Structure formats: C-alpha cells, structure tokens
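The block underneath contains the structure these notes are about, expressed in structure tokens.
For this view, one protein chain was removed and the others were kept in their places.
Order as written gives the chain letters A, B and C; numbering starts at 1 within each chain.
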C-alpha cells in the first residue's frame, strides 16, 4: 500500500497520475476524482485564491489517506491539492485510488474527498467583477462527511 | 448533457478521455473509473478474451448512461468497453462522468459500473497455464446493482 | 422466422451460435419461455444446457423476462450471466 500526498501551486497531469496508479497490476480498479475551478452562476469568475495552513495541510491529507487505508483494502492512494491563484477551468484537486475491487476504490475516493472538504485546512477566495469574497462552507459537505462516522 | 459510448478492441487514452470530460467548465467534478486486467491469485494469467453481443452492447451501455442521466444532474458521460483478447495490466473499461457536484459524479459512475457489470452483454474468458475458463458472475455484483433499485 | 443467438459458455456448450426457428411452429402468442422449451426438446444436451436457472434472455437486444411474448422477425438471445467490466 502506498500513500502519496502533495500540496503545491504547480498544476498536475491526470495522465501521469493515472499511469502511476495503474502500474501496480494487482489492482484491477482505479478511481480518480478531479475538482476544477467552476464558473460562478451569476457573474464572471476572474480567479480564485487558495489559502492553506502550511504543514498542517500535508499532515491532514496524509491522515485522511491513512484512515481510508484502514477502512478499505487499497493498493495506492494519491492526493494532490493546489494552492495559490487559479483561473476558471484549472485543476484544483486530484484524488486517485487503486484497489483490487471497484467498490473499495469508489468508496475510499469519496471518503477522502468528503474528509478533505471538511478537515483539510484550505480556504477559497473568489475574485469576480463583483469583488472578492471567501467561499462559504457548505452544510452538504458536513453531511457528506458525517455518513462515514 | 452529452452521452458517448464506445465498444472497440483498440485501447483508449485516459488522458484524452479526461481532457474531453473536463472541457466543459460548468462541471467542477470529474470522476473516472478504469478497470484493468488483473493477475490471477493462484496461477499466471496469459490473456483474457472478451466476447460480446454486437449491437446489444452499445445499446445496453447507452441505456445505462441515460438512466444515470435521469437520476443525477450530469454534464457528460463517457463509457468505453474493450472486446477481444487483452493481456495482464491492459485497460478493459472506462467510465467517466462530469458534473457540477462531486456526489452526483461519484454516484453516477458507481451506478454505471454496477449496471454494466450485471446488464451489459460482455463475457470474460481467462487463459492461463491451467487452461481456459469462463469467468463466473459474482453475487456481489448482483447485490451492488440491486442497491440502486 | 425467429432468430435465436447463443453466447459465451452457452454457445460453446451447444456448439451453436445461431438457430433459425420457423415461427409457424410456435403458437401465435408464444413467449421466450416457449421458444426455450422448443429448443430444449432438440436433445438431452440442449435440454440440460437450456435448463440452467441463471440464463438471461434478450429480445431484440434488450434484456427481458422469459414470459415476454415473441413475434415473427424477432431476434432472441440466451446467454449466461454477464461478466464484463
């Protein structure tokens, strides 16, 4: 079982990440999640800045990956979260899970995203023609995380 | 909402498929599943042959994608299933779902895989040093599909 | 005519991929189950292979229960549980 966690401004390559995850041929199932900067509904998003808590973010992501590893039989977990200023359609986050079984891969990837959304110290600030504002936390994210308790 | 389904012997590129799915920037979440030819536990797998029911496979996958679209708000669904003879570590199946919300993307991808596993007319025959045999259907796959009823 | 297809392990065990049935030898409101019974009567081997409880049935390339009616020109298929993905 390998866990690898990365917090960086630089973009990542889905192709490279997938190639790495699928290299282990005992794993028949690879699930990936990518989160992208979304357009705002009512006015144009110019950019988004991701603030983080250096040191704690890496530790939080590592802990979340380890919790997933304890719950499911996994071959590999990879988490990448970008920080700094990103523009619409840019990649923000990657979660990749390889497992012998698809149910484990799917559930672990969902678990990691649900916990990342509620426990990893990242904060988004959106910059649009209407000014800048901090993104509010969503109760749906809290609810999603709670189902794993 | 776009649905695209492909049944072919040729390999597919995860990178190309992901690039296509993430192009629509109203979708903040992209979930992919890849199934790979797995090594057998007890003896060496030489290859695997995937038989299918030409015509019905495409129709079955299209129907499954449409059912997913009716249940969740999705931006794009892509399903690729390979046929013919494949060797260990080769890609067998790709399911990619883009949505505005990660829960919808995750659930739709799982739903599609669960239905594909139980309703799309593909059959695997494994060839190993011990001879050839048809893979038996798993009751866990039947159970997984039933949870969506 | 009614065309009947077999796939995978069933195709191999029957050593047959396709059978054409004269629809006039079937009742007008025959179901897929009636077609199956007709095919079972061909031999002890066919009787055995086509009696498996887990066989799936498709009419015109859609999965359907055995009690579904068939019409002249239909394409039927019988096959073992699917194992793709």
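The criterion applied here is as follows: contacts are C-beta pairs under 8 Å (C-beta built on N, C-alpha and C of every residue); 3 or more make two chains touch, one makes a residue touch a chain.
Quick caveat: nothing in here was measured; it's all calculated off a predicted structure.
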Touched by the hidden chain, restricted to displayed chains: A
Options A:14, A:68 or A:120, residue touching the unrepresented chain: A:120
Subunit A residues touching the omitted chain (full complex): 35, 50-53, 55-56, 59-60, 81, 92-93, 113, 116-125, 134-137
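The rule is short, and it goes like this: only the chains that are shown with their structure count from here on.
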Chain centre separation in whole Å, for subunit C relative to subunit B (CA means): 26
Where subunit B touches two or more other chains, by residue: 35, 113
Residues of subunit C touching at least two other chains: 85
